[in-house]
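The structure that follows is given in the form of structure tokens.
Excluded from the complex is one protein chain; the other protein chains are retained at their positions.
Moving on to chain A:
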């Protein structure tokens, strides 16, 4: 269980996050949606403390993370994998060497690393590209390498920051399918930040709608795909869509 208790974050005089509280259940796929500048990425980055909250607490399974330092915070981060819009692969390393990196950082025994890496690459369907460099891959392939890197040391949580924003619709569908399989096969809790309503609707069980650094609404998505939504949130999302800040299929 991930819990954010009244977390706030300021950048200079700008209040990016204002007293946000949020609970995410283990094994859930949770979406965070909102317009640009709503604070959704900042909120996501607070969960693995890439951004330290100025106020409030971040708890994972009851352990407060805020005050962790050094080796302990690094260990916690190793169990919270992250996916980025820009992939953030190491350009001078091969696909294999990119994917092995989390195992190397976690100092897992060298024996067996290759098998773990190949298992991850097989999971995302890229085992044949193990010796390629990221510059030789398409956007969708790069994102799948990022997924392989994220799951290679079996994290408990996967934080996804706009993972499909720079992908075409077909590749987006492939990437979402990989995300769903990660959730179903490994029981990984997934938190996905997106401004694309279709992405959120297609895989999330619950959605947090953010605006101006605050939680505007929490929405349950029913298995049928129909979302139970408070009237106010529906109107809010419509406004965002009409302003072009949220894409909708």
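Basically, contacts are C-beta pairs under 8 Å (C-beta built on N, C-alpha and C of every residue); 3 or more make two chains touch, one makes a residue touch a chain; residues count from 1.
The working rule: contacts and distances are computed from a predicted model.
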The chain missing from this complex carries, among "Hydrolase", "Phosphoribosylformylglycinamidine synthase subunit PurL", "D-galactarate dehydratase" or "D-methionine transport system permease protein", the UniProt name "D-methionine transport system permease protein"
Among listed residues A:75, A:138, A:154 or A:184, the absent chain is touched only by A:75
Sole touch to the unshown chain from A:10, A:93 or A:113: residue A:93
Chain A residues touching the chain left out here are 48, 50, 71, 73-78, 80-82, 84, 86-93, 101-102, 104-106, 133-135, 159
